[in-house]
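Here we show just some of the chains, and they stay where they sit in the whole.
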């Protein structure tokens, strides 16, 4: 339907040009892990008419023309609004006079009260229970560091891109423009941004390089908690007349084994603070009667959580952590992805374990259980942060050697996670879906002559490179190398593999996306119980032979007989 | 288990009667797209004892007897409660005296303040990015028109059924009986209903023909937003002392590719206002300092949404849009299907894009991203409605020709969406699930001799025709035609296909449900590298031939030799 004759010609022509040029580009990509060049080439192609007879592309071009602002690449140097343009002064003045907090806008020359810094990168995290996760990290962990500031603080937020691809940050605590300042941060770059912490509450921050990369980088591990502590006292603090004895910053999040699982919202693990049952192995401890405050954030990034503490009815729950949104009692707080609560209660005068749990039982069983142990000998006050665990390189090496499982959304992980899919011999075509920045299935085994059809299911196919859901297929190793054109949403490309061997391929705009196809001849087995063995052929062969020799013998005998009878 | 001997006899007998009679009915169905007749026949059967030895049917009959009210078909002409029955007058009088709003009940002779009209039909919608959706529409779009009235208004709501099957309406803004008036509207019929808009808020309206068709018509596209604007001012309006500069009616909804996906809640796309990334392509614009109010409705119909605006902390969020349910601050609002909010904030004094997003990242990646562009040159005040885009027939024709993909939940769409399932030759039976008013898989390829077992997974198997989840299988084209009996929940029916060819079939009560089975002989290929090619057979054949000719030659030579030697 979408491959008109004109297009086929264009594609054909391009293919002849693409293969060598892409292979050349590949050397850059693989080394630099950045492929702006080849994506710019694609955008250029688009403008010059490649695929412009498809509906999606027409709209893309139209959109590019219409909204230069949104689609224009960020200036290499971020804007520096030291003083706001004159015409915005009156907005700021108005905001200052209102009975509600002003927005977070401050001139970037202001003097910060707090300085915080995070480092973004691609990387690994050890989740516990023998599981290693290869995705994106914040300050070498999943989740990143807990950031705590006071209402009214001017915060300098610095982001270092230690990785090889673009990263960036969205800070939910900021009531101001951030995309232009911290959105697109290239590999090796550092950026800072100043803002005022205005509305108190519990917030998410997360990687947000822009476009398609925003959901991708969140889905694959880059997030953390930021809390703006209120000037106003929370209600239980007023009633008890003291600070909490136990403060728990609790971040719930999900781990996905593939882009498909991530987009469809089927996590492999659901965890508190980066630990698979970490607070079962090392319970948090409190004394009877202790005043506990939990800063709870459900990062998601897909599932709704219903947090509950076995044996506890909340004294007060504060929606989004703002002290004005106060509710009384309650067995649970429900949070969509990036929803948050402050929860307060007293530890009952009775020792024993109090289970913290996401009451969505599938989540609990996948890791979202912890223990708050009431123990008269506990040492309080105590503060538990939402930082993911960090390990030394030596520890990580040990984990890698002894790992039970490697979860790697963008490439084949352990074979029990990414089970190779063997295409039945009777099927002449196999489909590989490109979804959530990964190929599905990641490992495919086919017979020679099978046609592989790659379909791009990613929908945000605007912009370029890491910012885009535009993907392709580039075989980097194998009996033959080839590459597909760039594929927009719902576009597909087919190729028939005839030569046996192992083909490793990747996506040029997202060079961390890796997958494999094994082309294997039908095994030549003439014995054994395998269903492929033509036992009846042997029977036939034997029967035939017997028959033939029988006839030959008979013919010969007859000949002899007749000869004799002469 | 469920096919007792008695039943088998009945089924057998009926089958002999059914096939011709259904085929006759089919001609009516296909033309008229309505099949009350054949479903009434089924109900009659039930009463007469067909299948009455199954547990489900027994209960159905019992239920029919017990609750005549609920099961009785709506009278052809709707009731006209011009004046309420005398005994209800005191209820109305009591309601009028209460300090809370009365219910929406008004005599149907009252004079309306507002008149609104929607048209319901089966139809197509263009979603953007080359994707066409074939489902159900409201006023030729998905979603339908935004309806805005004032608190206290008497509203006349008119519904036109422009389609070929029954439709109807449920209006969440109505605090009164509506099912009897607008529930069952036959093809070609028009119905009106009057009610008073009492509780202010943001509401969903949707198709609701009754029974099983309620979830089905909502899942497949018939819904819209209705807002009752409050007399009381929202809080930010009070504080700023002015009306909003930017009003956005934002409806989030899901698109499903099949009934199975719909029932299981796995959307293919998640969108704002019927546009796949429409507000990325054409951002909504606002000036720095503008007062923005979003009327947000998550239609679902399955997924929970967590709406967030990058760079914004709400000033106020109003649960369900009622000004009394006011919350302060917050980075998100979480909404189950048909939940709603009013959200208010000021655009910060800094230009740039502010991303609107469902923070469930799988939803964002599937289409739920838009841009609110802060631009000093923006023209405000502006109002964005939640109406789905409408296109001319000529535009739709172009879209159809150039479409990248057709999503058609009830019938086979594009082959990359509804991939034909090839049943491996070693399997003698294949299961087709009937679920969410579609067959799964929609296209099946089998070898001759395979038994197909259809299992009805739809659970609401009460009532008749469109109102019911009772389904069957009726082959309309193919090497042979046949039909199954009507299947209640968890009932199944099997048929062995022996003749090669393509079988097209449908469901008699839901004639838009279509699927296909291709019966294909094993391909006779004697060459090539295909695993199906018996290369060794050729070898065998040649070897046999060589052997035979060799022996023959030898025999002949021997004969000749012997003859000569005589």
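As written, the chain order gives the labels A and B, with residue 1 at the start of each chain.
Everything that follows uses one rule, which is that a contact is a pair of C-beta atoms (placed from the backbone, for glycine too) under 8 Å apart; a residue touches a chain by one contact, two chains touch by 3 or more.
Note that the coordinates shown come from a computational prediction; the quantities given were computed from them, not determined experimentally.
Visitor: Beyond the 2 copies placed here, what is the full number of copies in the complex?
Guide: The complete complex, not just the displayed part, contains 3 copies.
Definition applied: only the chains that are shown with their structure count from here on.
Visitor: Quick check: how many Å separate the C-alpha centres of chain A and chain B?
Guide: The mean C-alpha positions of chain A and chain B differ by 29 Å.
Visitor: Along chain A, where are the residues that touch chain B in the complex?
Guide: Residue positions touching the partner: 1-2, 53-56, 58-60, 62-63, 66-67, 69-70, 81, 84-85, 87-88, 90-92, 94-95, 98-100, 103-105, 170, 172-180, 198-201, 203-204, 208, 212, 214-216, 218-219, 262-265, 300-302, 304, 319-320, 322, 324-325, 334-340, 424-428, 431, 436, 447-449, 453, 455, 458-462, 469, 488-492, 498, 521-522, 526, 531, 534, 537, 540-541, 544-545, 548-549, 551-552, 555-556, 559-560, 563, 566.
Visitor: Quick check on the complex: what are the chain B residues that touch chain A?
Guide: Within the complex, chain B touches chain A at residues 128-131, 239-240, 266, 269, 276-277, 280-283, 288-289, 304-306, 308, 310-313, 315, 327-332, 334, 345-346, 348-355, 357, 359-367, 369, 371, 373-376, 399, 402-406, 414, 416, 419, 422, 424-426, 528-532, 534, 536-537, 540, 543-544, 547-548, 551-552, 554-555, 558-559, 562-563, 566.
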